[in-house]
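With one protein chain removed, the remaining protein chains of the complex are shown where they sit.
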Amino acid sequence: MITGDLLIIVVAVMAIIFTGLGIYLFSIDRKLTRLEKKQELNNMFNAEQ
Amino acid sequence: MERLTETKIPVKGLWWKLTGLVLVLYSVIAGLLIDVPQLPVIHQSIRNLFYHVCMWFGMFVMYGTALVYSIKYLARYRLEDDLYVSGAVYTGLFFGTLGLLTGMLWAKFTWGDFWTNDPQLNGAAVSMMAYLAYAVLRSSIDEVAMRARISAVYNIFAFMLLVIFLGVLPRLADSSLHPGKGGNSSTMEGLDMTMRMVFWPAVIGWILIAVWLLTLNVRYRKLKLKIHLNQTQS
Partner (left out) sequence: MLELRQKYAINGILLYVFSTIFVVQLSFGRVIDDTTWIALFWIILLFAAFNAVSKSFVQESSARRLYYFTLASPVSVVVSKMIYNALLMIFLGGLSLGIYTLFMGMPALGMALFLPAFVLGCIGLATAITMVSAIASRTGNNAALTAILGFPVVLPLLLLLIKASQLSLSRSVADIQMLKLLLSITLIDAVVVILAIVLFPYLWRD
């Protein structure tokens, strides 16, 4: 078993990396949602014309 | 222009994506911290079980999704299904690559070499090649409808054969380095209770992440198509 200190550091680093990746994925998701809403508005606008 | 309809999965839902992330995070942290049974050869690296195997699960789910949407496409000829097929294959390739990398690292540690002549490894390599060939096939046809149809056919063909090769043959093989196949004592059967508590949430978490990646991919390409079409119309 690796020493306690090293273990905590590894766990912390992994947690940070994965949380960071999760935040990145979320930001992409939100951007896509925003763009999709804009498309819907555009379509409705064009349809009304 | 074809009206691209909404899908059944609540794509914009927040809770399942969050669940996936939380589960993965949990599995990563807990996987490093919990006690594991002491086994010869493998020692601590058995923790890789939480990651390496999950990759294969995710990949398999993706390829299964690709199969379902391939059949759907051949039944209904809706271009949206084709987007799902290709998206699923690409996501599957991604997870498969991760699976291979984690597998190679694990192999180097436990068996001493990055690659061996093991039926499961061969199966993994073959499936990689098959789906990479799928990507090549897609890139060689320009017309959208034909590309969708032909790649759907190859997808179904390759999947069925791969199911046989990956599922049936390793069980028949007489020698294997992987646990649980071909004469080795199975570590999967003896999966410790504590490990099980981390493993199954990890699998579910990674599958959710895989689905999320798939939906992101499909939504992105759908948007690109829509914007492109709008531009050419106006």
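Things to note:
Letters are used for the chains, namely A and B, taken in the order the chains are written, and counting of residues starts over at 1 for each.
As a convention for this text, a residue touches a chain if its C-beta (ideal position, glycine included) is under 8 Å from a C-beta of that chain, and two chains touch if they have at least 3 such contacts.
Predicted model only: the values in this text are computed from it and were never measured.
All shown chains touched by the missing chain in the whole complex, by label: B. The omitted chain makes contact with just one of the residues B:Leu18, B:Leu101, B:Val144 or B:Leu161: B:Leu161.
Although one chain is not shown, part of chain B still touches it, namely residues 74, 122-123, 126-127, 129-130, 133, 136-137, 140-141, 146, 149-150, 152-154, 156-158, 160-161, 164-165, 168-169, 172, 174.
By definition in this document, only the chains that are shown with their structure count from here on.
Of all the residues in chain B, the ones that touch chain A in their complex are 12, 17, 21, 24-25, 28-29, 32-33, 44, 212-213, 216, 219-220, 223, 226-227, 230, 234. Across the interface of their complex, chain B is touched by residues 1-2, 7, 10-11, 14-15, 18-19, 22, 25-26, 28-29, 32-33, 35-36, 39, 42-43, 46 of chain A.
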